Structures are given as C-alpha cells and as structure tokens.
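Contents: one structure, followed by commentary.
What you see is the complex with one protein chain gone and the rest in place.
Going in written order, the chains are labelled A and B, and every chain counts its residues from 1.
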Amino acid sequence: MGTISRGLFGRRTVADVKLPPGQYLTTDFPVLSAGPTPHIALEKWEFTIDDGTNVLRRWNWKSFRELPTENITVDLHCVTRWSKLGTHWEGVSLDTILGEIETDAEYAMVRSYGDYTTNLPIVDLRNKQAWIAFRFDDEDLAPEHGGPARLLVPHLYLWKSAKWVRGIRLMHEDQPGFWESLGYHDYGDPWREQRYSGDE
Amino acid sequence: MARQAVAMSSTNYDYLDGNAAAGELSKVFAVDITTAEGRCGECGTTKCLAEAHLYMHGPGLVARCPACEHVLLRLVNVREHMFLDFRGMTYLRLDTSRSEEAS
Partner (left out) sequence: MWRVGTVVALHDETPTARTITLQVADWPSHVAGQHVDVRLTASDGYSAVRSYSIASAPNSEGRVELTVERLPDGEVSPYLTQELAVGDRVELRGPIGGWFVWRSQQTEPIQLIAGGSGIVPLMAMVRSRASARSTVPFRLLYSVREPGAVFYRDELQAISSRGGSVTLTYAYTRATPKDWPRLPGRIDASLIAETNWSSKLIPTCYVCGPTSFVESTAALLVTCGNRPDKIRTERFGPTGGRNEFH
C-alpha cells in the first residue's frame, strides 16, 4: 500500500445495506461518458429492432410513447464502484418491445446514438429485467443521463444500460460491444463481481 | 458507422484534452506520445494527441478527434494490464531523434 494520507476518509458503505462486492454507496448520480452527449430531436428519434439484415420493428417517439409504461424502482451498480439505490424510473418494458418478435437469435447488440454499443443475452432483456426508460425521478430523462431514452438493465453493471439508445440488433452469435471488446466482462453480473474479462 | 441526423454537440464541455492522458500513458510508454502527431482514421485531420478531446470519467479513457469526434484511442486498466486500442488513427508519428530531457 502506498503512502497513507493522514485523515483522508475513504468512502464508507452503510452497514445495514447489502451492496454487491466492491461497491460503495453514493447519493448523487455521477455522469460517466465515453464521448459527447448527443442531442436528439424527438421528431427524429427512432428505436428499431433489426436482425442485421432487416428491420423487424420500428418506433418513432410518438408510437413509442403510446406503448404501455411502468414505474419502477431499481438499484444501479456501476463498474467504477458506485452504487445508487432506490432510483425511480418510468419506461417501457422490453417484454413489450420484444413481445411479438419471433426469433431464435440468442444475443443482442444494443446500439446508441453516437457510437456506443453493448452486448447481452436476449434472455436478460426479457422477464421484467429490462426497460427503455425515458423518465427519471418524475422528470424527463436529461441528456447527460441518457435522455430522451436509455436502456435500463439493473441486474447487470450500469455500462450495459446504454444511454441514448436507438436500437437492438438480434444476433445468433455473441459479439462484444464498446467496453466488452477492451477488457470488460462479456456479461457483467455485479453480484458475482464480473467486472473484467476473465472474472468468473 | 453512418452519422445519424443528430447534433453531436459537446456543449457539456465535460472533456479534457490529450495532455490529461499523459500520466496514464506514462505507465507503459517510455516516451510521451501525447506530443506525437496522429491522423484521424475517419476525417483525416492531423493533430497532436495532446489536442484530442479526452473523456476520462468513465469505465475507460477515450480520446476523440477534435474535428469529428471519431474515437482515436481507447484505454482500459484491468488489474495489472492496460488494454489499448489505437485503431481509430491511421498513424501516430513518433519522434525518434534524441529528445531533450526536461531541463
């Protein structure tokens, strides 16, 4: 261990709250980014599901906002070690989005405005595990937090909850996204502390 | 990747510049590569790596072309390793003459 700074207090976890291993509690909402914040005009916004060849479903903002929504409260765990508990969102469940689509593809590449991508198994998007969220804390989702809409997959590390989401590509073979291709874990379960590739 | 009809504005000014990456890069490079000129693989702009827009506050470090925001360089620290991706640059031009030491 390096030179100890007398009197510097490290972040403390609250004793009666269970956090995934290696995480600490935060009450603010850090903004992490890999690039400039896109500003997407709602009249140009689209969300598509494709299979790499054909677009299977497409929504514009109007048709997207006609879908049934849910209010959810979830915990967020970022691979950079902060966790934020009890966050309130409104969004459309991926069960609704994927509902009518028949596919034998097992993997999804989530794509964002800008060049960000992240991959995950399609089963992790189903069964009340994922939402396209457009409101946070009773307000429209701010651009720096991924607005107009972001993916929310709280059971995985937050880098999987792609901001500025614009579509999902269904894939038969797994392919790594932006961070997964550079040392981060392919799956990213915070409870098994799967931060980096090679972590069990 | 085709650019969407999206304003890729950096009005948040939440980036630094390549100078700020010099410390990280000094872990593995014996010379300071932030003074090296690089050519963006997307738009062809040539500038020093020190002039790139640097996004460091995230799971990894991303240096982007100041003209078109194309990713030039990505860096991730994983335990005792550093993952580097330089594919976004057509080249990085390094000086092999004896550079003066800090005087």
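As a convention for this text, a contact is a pair of C-beta atoms (placed from the backbone, for glycine too) under 8 Å apart; a residue touches a chain by one contact, two chains touch by 3 or more.
Owing to the predicted nature of the structure, the values given are computational and were not obtained by experimental measurement.
In the full complex, the chain left out of view touches A, B. Contact between subunit B and the absent chain runs through residues 12-20, 22-24, 26, 32, 34-35, 48, 50-51, 56-61, 77, 99, 101-103. In the full complex, subunit A makes contact with the omitted chain through residues 1-11, 28, 80-81.
One rule holds for everything that comes next: only the chains that are shown with their structure count from here on.
Work out the mean CA point of subunit A and of subunit B, and you get 26 Å between them. Against subunit A, the residues of subunit B that register as touching in their complex are 1, 4-12, 14-15, 53, 55, 57-60, 62, 64, 69, 71, 74, 76, 78-79, 81, 83, 85. By the touch criterion stated above, subunit A contacts subunit B in their complex at residues 30-41, 44, 79-80, 113-115, 144, 159, 166, 179, 181-184, 196-197.
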